[in-house]
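Read the structure below first, then the notes.
Removed: one protein chain of the complex. Kept in place: all other protein chains.
Chain lettering (A, B and C) follows the sequence in which the chains are written, and residue indices restart at 1 in each chain.
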Amino acid sequence: MDDLAIAKQSTDTMYETDAAIHVLDISIEVTAVGQAEARFEVRAEMLNGFHVCHGGYLFTLADTAFAYACNSYNKKTLAAGASIEFLRAAKLGDHIVAIATERHRGHKTGFYDVVVSNQDGQEIALFRGRSHSTRDTLFT
Amino acid sequence: MDDLAIAKQSTDTMYETDAAIHVLDISIEVTAVGQAEARFEVRAEMLNGFHVCHGGYLFTLADTAFAYACNSYNKKTLAAGASIEFLRAAKLGDHIVAIATERHRGHKTGFYDVVVSNQDGQEIALFRGRSHSTRDTLFT
Amino acid sequence: MDDLAIAKQSTDTMYETDAAIHVLDISIEVTAVGQAEARFEVRAEMLNGFHVCHGGYLFTLADTAFAYACNSYNKKTLAAGASIEFLRAAKLGDHIVAIATERHRGHKTGFYDVVVSNQDGQEIALFRGRSHSTRDTLFT
Partner (left out) sequence: MDDLAIAKQSTDTMYETDAAIHVLDISIEVTAVGQAEARFEVRAEMLNGFHVCHGGYLFTLADTAFAYACNSYNKKTLAAGASIEFLRAAKLGDHIVAIATERHRGHKTGFYDVVVSNQDGQEIALFRGRSHSTRDTLFT
C-alpha cells in the first residue's frame, strides 16, 4: 500500500465506529498523509445562549480534522492538547470547514495547525493541536 | 440585587436559549461571581473511533463552565480563545464535572481556569479560557 | 510612504531604543508588512543547567520577530499572549532565525505564527503570538 492508501484505510477504520462525528454529521476526508478536512453545517442544536454556534462545536470540528490527520499513518495517535483562537462567530446554516495540516512530526509528538473557515472563505478560528502516538496500529 | 443574585440571573438568561447544552444534557451552576460548574454524563454518541469520549465534548463542557463563569456579571462576554490539555480518557457512563475559576479580570479581558474531573476525582483535562467582554447586558 | 516604507520606519523607531535586543545581539528585519525575521547566535551566557540554550532566549527571539511584525503598521501594538512548543535543543554557537508571519489581523487583535530554526534548517520551536493594537502611532 502506498502512503495515501494507508491514510485512507486509517480513516475508514476510525470512521466506522466514530459515533461523535456521525451525530454531528461531520464529513471527513484525508487529502494526504498528515492532512485532513472536516465539514459540518451549523444546526439549531449547536447554538448557544447568544444564538451563534457554541465554540465547543467549532473546537470539535477542528479537533476531528486534527485527529484524522495525525492518525493517517496507521499508528494509533491521541490528542494530547490543543489551543484555539475564535476570530468570528459561526451562524445557523453556515457551512464550516476545518483544514488540518501537519506542522511537525517527531518521534512521538506531532503538531498540527487547523484553520476553520465558513462558506465565504472567512476564517472563523485558528487551532493548534499536539498529538502523541502509541505503538498500536489502526488496522492490520 | 447582590452579586450572586446577578450571577444567577445572568445564568438563567443564557441558559433559557442555550440549545447546545440542552442537547448534551449539561447541567450548569454558577456558584459565585466568576465561578461555575458544568456537569454531564458520557453517552454513547459522545464516543470517538477509539471508544472514549471525543475531546471535543470535554472541551465543550469546560468551555460551557467558562462561558457561564465569565458571564456572571450581567455583561455579555465572549470566549476569545482557550487551550486544553488532555490528561486521561473519559469513558462511557463517566460523570464528568468542569469547575471554572476566575484567574484575572481586567478592563475587557478575563482569564479563567477550568479543571475537568471524573466521578473518582481524577483530573481528566486542564483548560484555560480567555474572555472578551462587550458593553451589552444580558438582562435589564 | 508605501506600506513597506512605513514598516521599515516603524522598525527603525522601535529598534533605536530597544535595549533588550541589543544586549542579545538580535538582528531584525521587517521583510514585508506583517512579517519579520529575527536572528541571534547562541552564546555561552544563554546556556542553562543542561548546557543548551535556555528556552527563555528562544522565546525572546520569537517574541521579538512577532513584536516587529505586528508593529509594522505604525500603530503601537502590544504582545497580549503567546504559546511556544519546543521541538529541538539549540546549542552553543548555533545561528537561530525566527520568522514571523501574520495569520490574522482583526480590528484590534492579531495572530502571528513564528517558526524558529537553526542553521541546518531544522525547526527548533513553533510560536504563536496574539497582539493587541493601541491608538498610538510609532512615528509621525
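Note that contacts are C-beta pairs under 8 Å (C-beta built on N, C-alpha and C of every residue); 3 or more make two chains touch, one makes a residue touch a chain.
From a predicted model like this one, the values you see are computed outputs, not experimental measurements.
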In the complete complex, the chain left out here touches which of the visible ones? A, B, C
What residues on chain A make contact with the chain left out of this view? 80-81, 83, 109, 130
In the whole complex, what residues of chain B lie against the chain that is missing from view? 83, 85, 87, 103-104, 106, 111, 113, 123, 126, 128, 130
Touching the hidden chain in the full complex, which residues of chain C are there? Just list them. 13-23, 44-51, 54-57, 59-61, 63-64, 67, 76, 78-86
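Please note the rule applied: only the chains that are shown with their structure count from here on.
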Which chain lies at the heart of the structure, taking centres as C-alpha averages? A
Compared with chain C, which chain's mean CA position is the farthest off? B
The chain pair joined by the most C-beta contacts is A-B
Could you please state the distance in Å, as a whole number, between where the Cα atoms of chain A are centred and where those of chain C are centred? 30
Rounded to the nearest whole Å, what is the centre-to-centre distance of chain A and chain B, using the mean of the C-alpha atoms as each centre? 22
Contacts with two or more other chains occur in chain B at residues 80-81, 83
